[in-house]
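Left out: one protein chain. Kept in place: all the others.
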Amino acid sequence: MISANPLFHGVVPPVATPLTERYEVDFPSLTRNLENMIAAGMHGLFMLGSTGEVAFHDAATRQAILEHAVKVVNGRLPIFAGVIDPTTDRVIAHAKAAKSIGVDAIVVTSPFYARTSQGEIADHFRYVREAVDLPLIAYDIPVCVQYKLARPTTVALAREGTIAGVKDSSGDDGNFRFVLMDCADIAGFFMMTGSEILVDTALAMGAHGVVPGLANVDPHGYVRLWNAAQAGDWATARREQERLCRLFEMVFVASGRTSAGSAGVGAFKTAMRRLGIFATNRMCRPQQDLNADEAAQIDAILKTAGLLG
Amino acid sequence: MISANPLFHGVVPPVATPLTERYEVDFPSLTRNLENMIAAGMHGLFMLGSTGEVAFHDAATRQAILEHAVKVVNGRLPIFAGVIDPTTDRVIAHAKAAKSIGVDAIVVTSPFYARTSQGEIADHFRYVREAVDLPLIAYDIPVCVQYKLARPTTVALAREGTIAGVKDSSGDDGNFRFVLMDCADIAGFFMMTGSEILVDTALAMGAHGVVPGLANVDPHGYVRLWNAAQAGDWATARREQERLCRLFEMVFVASGRTSAGSAGVGAFKTAMRRLGIFATNRMCRPQQDLNADEAAQIDAILKTAGLLG
Amino acid sequence: MISANPLFHGVVPPVATPLTERYEVDFPSLTRNLENMIAAGMHGLFMLGSTGEVAFHDAATRQAILEHAVKVVNGRLPIFAGVIDPTTDRVIAHAKAAKSIGVDAIVVTSPFYARTSQGEIADHFRYVREAVDLPLIAYDIPVCVQYKLARPTTVALAREGTIAGVKDSSGDDGNFRFVLMDCADIAGFFMMTGSEILVDTALAMGAHGVVPGLANVDPHGYVRLWNAAQAGDWATARREQERLCRLFEMVFVASGRTSAGSAGVGAFKTAMRRLGIFATNRMCRPQQDLNADEAAQIDAILKTAGLLG
Partner (left out) sequence: MISANPLFHGVVPPVATPLTERYEVDFPSLTRNLENMIAAGMHGLFMLGSTGEVAFHDAATRQAILEHAVKVVNGRLPIFAGVIDPTTDRVIAHAKAAKSIGVDAIVVTSPFYARTSQGEIADHFRYVREAVDLPLIAYDIPVCVQYKLARPTTVALAREGTIAGVKDSSGDDGNFRFVLMDCADIAGFFMMTGSEILVDTALAMGAHGVVPGLANVDPHGYVRLWNAAQAGDWATARREQERLCRLFEMVFVASGRTSAGSAGVGAFKTAMRRLGIFATNRMCRPQQDLNADEAAQIDAILKTAGLLG
């Protein structure tokens, strides 16, 4: 089901960033998370994505996180680095730093805050690619940047070699499928879905990889799902996916009280604290942490999913 | 029509940032713009707003722009500094730099890229205010940040003293009016509209100030409008406003070809080049500059408005 | 401030439709409402608008309402009839019925449910105008139909004589102003705002009329506002407008519990019941009626506004 020889493939989780109670990066917890992921059989690691709260970290913190990850991972897996900021030249600055630290690919969104056209968005990716010689992955996340990468934009950037792949968090699976079909003949080009709950179907369409935030909580589940799909065992893939869907419902626990952003990553962090990976469930300011009542509901979900005794 | 003793008031244009052909800040042109504004009778200057392309400038460039403005203005007018970035602690870093440079107030948007709730947005403003002892102006610009400042949020922040005023670019004049009424008893609190074309009506509702990007092109027009409104001469205010509306149509010249962002600020820069204030009409990357054909259409608009012989 | 000789002008309230407890039109209450409006000095009456719950009434009920209104009003005021349904030929059928009943103008929205382009929207108005020889008023209400009437569409329809006027409930007062300016030379063409809370400012821009649902509750207030504006007494207009803004806050009473639709018209009906105009506050199905607790809050608002002793 997979295009020959994609540049990258498999389960590439967006790694959550643990904080201390005092809002500093908790490097021992980060190490635990990375080792837990590697042990579970991830195929790559995506540092500083939305799940990694990239927009909350300044340049120095971002570099410290990447340096730590590169050191811990030590070549065992490819590392993608989110180099995410509103505009082109600021993205290039992050990208250069990431390259010098030694990551394997960079992940770039469309500009945000600024209001741009599809032509300007395409130029944005071109300018970044020209400035930094690393595989560039387009991150399509309209819920954060307000703009959808239009199919002609994506296909043109793929065909000219500006982008090596796409990480699609747009929720528009019809467009995802058309881009997959349009780019099927481009050697090495890859498409990854950012969904947690439509992974089996994305793989059935031919997606080359998956980037599920929930893999911070249950990396083994996504590996089983990936392996079943590779084997063409779609019944097993669906069963595993449905179990993961129920686990994913943790993100709705606090969504009435706080924002979707806090409720989602906050749930992952709360679960990871319960599982002994993170020391706290602290969120970057001004996001709100999940409270004790919400944590108890998440415990129940972990039990149902078989992750807690 | 004006509340007694607002902290700030009047015409406070968002100052456009000139670039050289090589994408560097063109300080001589910036000086010309600032002196042109001061000579025209502005009541304050807003550096590093959306019109100033703030999101495109890194911290060092922002500081250089603010230092230049503080030096040129030299106390002749209050300076507001946009300290705009996705999240709280990054905003605080910009705000501390701005304070040390000597600006008079800071202008802060809701978080962006991050998805937050009204409670988290309120906390964002509180954290910034606690960290930096300067008057804080809330910048309500949903077209850039995706979130509208809800009326209860704004009123609570005003009443507790977190925010000193609002710069409203939301286009929701009904909400603007309700907030004006709700906060009319708060000493010193002020509301400014970001509109170019509904200034007379905002002033008629009781707005304390106006922040029109078009004042970079025609500062005298907005001063005349302001003065007429202060005198209660609404017929003159309307006449001046309608002339400025026709001038504002320059922002539609390139809007079919490129983005609303480029077409708008790009038109201002193109007009200012024609008027001898800016040396180029260069836009920050990846935005597109207006071309010669578009510049000719803008010349015609300037002539109709009486700004070119 | 008003264009010479508009076809229609003044305060033209969208008349609310009273129901019995059994969901039938309550004609005695409707008579009371119409007489109350006429006595207060309205300049026209808009039957079967959104406030009149037009979308809930079938053809026979609509005709009964129009026949009743024509009979009660008996030529004392012009009557506008909303002929609102998803698509062209169905609108034409309503329009022909309305014409045969004897209304003075018809009010038509863009198509809805169907997804159309600006070109198709323009043709929609042209087809209706060709089929029914009555002044046609374009009703711009994107919150109900999903489409904004674009400025070029409106201006083209006005200039070719397809539409005689606009009733603008879009909330885009900048666009309203541009259309006013663009069409100022078209004899008889008129623009009316559908806002309750930005009436003084719309009149200051040159609007020829106002269509406030709240005039069902306080018609005298809008007449005072209109008269002050005609006299150029903008300070009085603003004071009256601000009182009406506070009265308008009744629409927020139930907006957390039910929909904006129910909460708004439901509040008007609840107030009119308290004022003895309507016998019930019944809403068309599936909308929810306001409850006793909400009615008590609305009583308090009526008292504050001076409408209840």
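Order as written gives the chain letters A, B and C; numbering starts at 1 within each chain.
Everything below uses one rule, namely that a contact is a pair of C-beta atoms (placed from the backbone, for glycine too) under 8 Å apart; a residue touches a chain by one contact, two chains touch by 3 or more.
These figures come from a predicted structure and were not determined experimentally.
Could you tell me which displayed chains border the chain that was left out of the figure?
It touches the following shown chains in the full complex: A, C.
Touch as defined at the start, partner being the missing chain; which of C:V15, C:M42, C:A69 or C:I84 qualifies?
The missing chain is touched by C:I84.
Tell me which of C:P6, C:G194, C:P219 or C:G261 is the one touching the absent chain.
Only one listed residue reaches the unshown chain, and that is C:G261.
Have a look at C:E35, C:D123, C:E249 or C:D299 and name the one touching the chain we're not showing.
Among C:E35, C:D123, C:E249 or C:D299, only C:D123 touches the chain that is not shown.
Which parts of chain C are in contact with the chain that was left out?
Where chain C meets the chain not shown: residues 23, 53, 55-56, 58, 84-90, 93, 111-117, 119-121, 123-124, 127, 143-146, 258-262, 284-288.
Residue by residue, what part of chain A touches the chain that was omitted?
Interface with the chain not displayed, on the chain A side: 1, 171-174, 177-178, 181, 195, 197-198, 200-201, 204-206, 232, 234-235, 238, 242, 245-246.
As a working rule, only the chains that are shown with their structure count from here on.
How far is the middle of chain A from the middle of chain C, if each middle is the mean of its Cα atoms, in Å?
Centres of chain A and chain C (C-alpha means) sit 50 Å apart.
CA centre of chain A versus CA centre of chain B: separation in Å?
Computed value for the inter-centroid distance: 36 Å.
Can you pull out the residues of chain B that are in contact with at least two other chains?
none
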